[in-house]
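Shown here: the complex without one of its protein chains, the others still in place.
Up next is chain A:
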């Protein structure tokens, strides 16, 4: 599940969720509302920052070489090994510093008392089903600005800043409001339409580059009793992974920006309706795997790897996540959304890619320099290669795949990024407005649309309504693209 974790909040019962859920059940009954309460009341608020060390070429951030480092990692599909390897590198550079490394799946329930008490760790991988809401953390000034890290020289090449070694969109994704960079996403996810080259070969087909070809291919597949598409029906907020870049491709980047900015009538852009209509046609023509609205991400991925459907909107974690059910000769690949027609604003290849596995340094961390230095170590070529080899995902470090044997899925991701060039889109709805994206737009609009219970016109109206509500809601912090 790895880098996906950011998208996986509160959803189906993965392996790691059972325990978390049962604990949550215990927490949620009325008498234990007090649990919530007790967290807040433990505020000690003392500031115990360690003294900053001397900066040097080896130590550009001024890490105090004897200060302990407290590092909490989300233990998801990527495991903990890659981080432990980086910790070893950090310890090698600072032998006198003691690193307290721990990992958990319950980020929020373990860490929110520490935030409330003013004693958070120095570095956190804030990910998984219990991810702490980034918008709130930023809004409440709980995070350290990572700009010093970005402006520090990179480990591999002192002439280059860390900032210049990162993949497109990584820095921007860490920003919420203005210049400060609050988050360093360590993994790099390619979102799009996932398919099996083998399955297409069997149908004697290429990946369809425009929508007519897509419909024709689906019709061909249907004759052989194969569905065109499936998706995580129980978590319809997977649909955007291919739908949003499709919208952006049709109407241009500004359409998605307007949607993210919660601008009035953003959803009423004709590009949105065209995209909705195209996807709705998949439903109407019966190209969607029967029963899809009632299955979760794992079940839909399994149906897909079993060859019951050709295409699935997903992200690059799917390779790891579906590994168990994927046949050897599956040849998993990802592609950018097909063109709607020749009037699309952006060329074929326009894709959604962005960071995953968000690392943060709390504002009240005792040793923020240490936390940032640990990140700098992780963003070295060696650590990045180690990550890619071990967890089959690209990292935020640009490059570092030379000399590695990549799976077809990873290779297709690299190729897709190359094809996209500058046309990499990065819609922010899912990290800025979690409730809006998942509950309202996801299950309320896209799920209903794809199940055929509302029409594209109704979907546009409903989505706009939800967006307007969110724009008016003063209890959530609003963000804008810069």
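Everything that follows uses one rule, which is that a contact is a pair of C-beta atoms (placed from the backbone, for glycine too) under 8 Å apart; a residue touches a chain by one contact, two chains touch by 3 or more; residues count from 1.
Everything that follows uses one rule, which is that contacts and distances are computed from a predicted model.
K.L.:
Which one, "Sugar ABC transporter permease", "Cytochrome c oxidase assembly protein", "MmoB/DmpM family protein" or "histidine kinase", is the UniProt name for the chain you do not see?
P.N.:
So the chain that does not appear here would be "Sugar ABC transporter permease", according to UniProt.
K.L.:
Of A:65, A:133, A:281 or A:468, which sits in contact with the chain we cannot see?
P.N.:
Touches the omitted chain: A:133.
K.L.:
Can you say which of A:80, A:209, A:408 or A:443 touches the chain missing from this structure?
P.N.:
A:443
K.L.:
One chain isn't shown here. Among A:202, A:268 or A:290, which residue touches it?
P.N.:
Of these options, the touching residue for the absent chain is A:290.
K.L.:
Among the options A:78, A:115 or A:311, which residue touches the chain absent from this view?
P.N.:
A:115
K.L.:
If you put the missing chain back, which residues of chain A would it touch?
P.N.:
9-13, 17-18, 21-22, 24-26, 28-41, 43, 45, 108-109, 112, 115-118, 130, 132-133, 135-137, 139-142, 233-236, 289-296, 299, 303, 308, 434-435, 438-439, 442-444, 447-448, 451, 453, 475-476
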